[in-house]
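Only a single protein chain was left out; the remaining protein chains are all shown in position.
Entry: chain A
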Amino acid sequence: MTVRVGESARALPFQKAALPLLDDAQLRKNVRHATDTIQRKRGLVVAEQTDWQELRTAASAIKRHTLKHLDTYLTQFEERFTAAGGVVHWASDADEANRIVLGLVQQYGGKEVIKIKTMTSDETRLNEALEQAGVHPYETDLAELIIQLGHDKPSHIVVPALHKNRAQIREIFLREMGLKELGNRPEDLTAAARRFLREKFLRVKIGVSGANFLIAETGGVCIVESEGNGRMCLTMPEVLISMAGIEKVIPSFEDLEVFLQLLPRSATGERMNPYNSIWTGTHEDDGPKHFHVVLLDNGRTSILADKESRQTLHCIRCAACLNTCPVYRQTGGHAYGSSYAGPIGAIFTPQVLNMEHAQSLPYASSLCGACYEVCPVKINIPEVLIHLRGRVVREQKSALDPEALGMKAMATVFGSRHRFEAAQRLARVGQWPVVSHGWVRHLPGMMGNWTAVRDMKAIPDQPFRAWWKQRQKKQEKQA
């Protein structure tokens, strides 16, 4: 796997990280409730779009084409963005991206920044880098604000605080905003957030954002959101710094027609996002006077080089795969050890971050295929998961690993009819210590994970092939 410095280097493997989450009844209830609600809304607005499958095909084709000519489109974006008055910076990894942003903040004399929700800055752990240098970042997306104030971590790509319910959010606001009293209605909470944030919007001179799309043709940066707080960050500060992965570029303005139909319906179950901002360069009497884009690689070119997993870079971060995933449904996002949770995180994270837990992520899926079915850009996530499992086995597993030895032995058994039949006999005869009344209730080692909550029927006396042979003999005799 790619060796790279990144977030959560000490994160636990998925299986271990999942344990306390599985025990958290409130969290699981919150996750089920939120994902069910979004899925229901998504289902309605997808069903009314009669050309949904054609849109998915188109989006997938645009992404494939763009990735094939990524160098051309990135250079074109740089030219047009620069011509419109902006400055492009290239960062090969997370640390370089953070250094560039911090350097810009210091250059403009800032001690604070306001942030619009950005996955990329979560990926590079920008907030930590800024805080270490004495710069305070304020998250302005409501959910990100809840996460920041709660000293928590995001658990969902689109709805980062979905693991918290209203009562829990109220407690965080009361405590962290230093309020004497606060109502429990949704409008009480949003009003508190508004009061808290409005003052930051008016005061802070530097905004940091991500990008949903970088338009090569125009040099424009497109950001979609639901609250309008993002629009504040894009328009009010004097300096705007946008950080985006290099895969976010699309060839033309016209391509937005496809993506802006797919993204909101997939992400929040809305026909259109309430706020769609496209920002092109700087303007004399309007918006930021200085506009910088930091284009981040951080492992993306190595994903691009792998033809099986290249499709990972199609992702438009809608999180539909999280909402439909039966595994995510049980654990929420924190088990994935990165802000990229769910099925997309299980394929993206191990490819870009060098983490101890990375090799557990491709296995954090039952390969049920629900993610592929809903993906608006047709990423065949199960296929990529299987491919990455292959890389884990080939690149990371010792040949003496018990699992590897077992798998190789099984392959040898299946390699010959006689070995297979002998193994069937051996298993049948050898199972007696664990069988009682026709059932296996406890198994040793890894298989104990099965018998922890499941019984297993004992291997029957006669396999199918023995029955078949017997029957053939009988029929031959009769003939």
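For the reader, a short list of remarks on this structure follows.
The working rule: a residue touches a chain if its C-beta (ideal position, glycine included) is under 8 Å from a C-beta of that chain, and two chains touch if they have at least 3 such contacts; residues count from 1.
Rule of thumb we're sticking to: contacts and distances are computed from a predicted model.
Missing chain, UniProt protein name, picked from "Predicted lipid carrier protein YhbT, contains SCP2 domain", "SPW repeat-containing protein", "(Fe-S)-binding protein" or "ABC transporter permease": "(Fe-S)-binding protein".
Checked against the hidden chain, the listed residues A:Gly85, A:Pro251 or A:Gly369 yield one contact partner: A:Gly369.
Although one chain is not displayed, chain A still touches it through residues 14-15, 18-19, 22, 326-327, 329-331, 362-370, 372-373, 383, 386, 389-394, 404, 407-408, 410-411, 413-417, 420, 424, 427, 439, 441, 446-447, 449-450, 452-457, 459-460, 462-469.
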